[in-house]
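All protein chains but one are shown at their positions in the complex.
Presenting chain A:
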Amino acid sequence: MTALAQDTAHPVLEARGVTMVFGGLTALNDVSLRLDRGKIVGLIGPNGAGKTTFFNCLTGLYTPTKGTVLLSGRRLAPDPSEVTIAGVARTFQNIRLFPNMTVLENVLVGRHCRMRQGPIASLLHGPSFRREENAAKQRSRELLAFVGLASAEDEIARNLPYGDQRRLEIARALATDPKVLLLDEPTAGMNPQETEAARQLIFAIRDTGVSVVVIEHDIKFIFGLCDSVSVLVQGELLVEGRPEVVRADPRVIEAYLGKPPEEIESETRGAAEQDKREKP
């Protein structure tokens, strides 16, 4: 959180001309993205548009063929653990918790990169070890309370209901003290009440000073949440801008929805659901 004070000249996260080629397939072509401090940016696009690939490039899981990713103006090394240590945390499209650890332990693993105990301290369990361990536990419990899982800390992660697993993944990501949080379809498979709760949670996260990038299929959700929306179609950035601008852009409507403007309002919901049903 100390990083918040420094460096206001650069956007907190910036991708410049990211290109990703798998063999002969260009999954991403010259995609740029700018995330300013305290903002929420949405990333939408049809299935296979390259949204998750883009996330993987941002978080170092893939090394982009061309282009760079900058965090507060500093280049990010293409290595997942380095990226997380630098301050970019993520959740996964298909939930990837540590299924056989307890809820609290999952969040404690998120604290890993902010703790300093080495092997010797871990062996001896001295006073400073215990102080750090207790502090980590306390912070983890705060985060669990923040996402609304305070009462579940001793549950095995695998036994949590679906929506709670999504929230636990967010708490785990927040435990790394990120400057930027990348959420990959945080409301997939949720009912309207849960979706609304997720929206409130993301606003609350933004209010703590964390900037957020969200991939979503639920267009209504994205337009009600984000300060800026980028549309990705077949690996290319089609348009980016304020939600109401993007919403009215005829290219987006054509590429993404394939319908004339009068019908968007009524069809948007349907398209989002269509997408969801096609997901495994």
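Operating definition for what follows: a contact is a pair of C-beta atoms (placed from the backbone, for glycine too) under 8 Å apart; a residue touches a chain by one contact, two chains touch by 3 or more; residues count from 1.
The rule is simple: contacts and distances are computed from a predicted model.
Engineer: Out of "Cytochrome C biogenesis protein ResB", "Amino acid/amide ABC transporter membrane protein 2, HAAT family", "ATP synthase subunit a" or "Chemotaxis protein CheA", which one is the UniProt protein name for the chain not included here?
Structural biologist: Listed in its UniProt record, the absent chain's protein name reads "Amino acid/amide ABC transporter membrane protein 2, HAAT family".
Engineer: Going by the contact rule already stated, which one of A:A77, A:I156 or A:V239 would touch the omitted chain in the full complex?
Structural biologist: Residue touching the chain left out of view: A:I156.
Engineer: Hey, which of A:G48, A:G73 or A:G189 is the one touching the hidden chain?
Structural biologist: Selected residue, touching the omitted chain: A:G189.
Engineer: Have a look at A:P11, A:G45, A:P64 or A:G110 and name the one touching the chain we're not showing.
Structural biologist: A:G110
Engineer: Please identify, in ascending order, the residues of chain A that touch the omitted chain?
Structural biologist: Against the missing chain, chain A presents residues 59, 61, 80-81, 84-85, 89-90, 92, 96-102, 105, 108-113, 115, 117, 119, 121-125, 129, 133, 136, 154-156, 158-159, 162, 172, 176, 189-194, 273.
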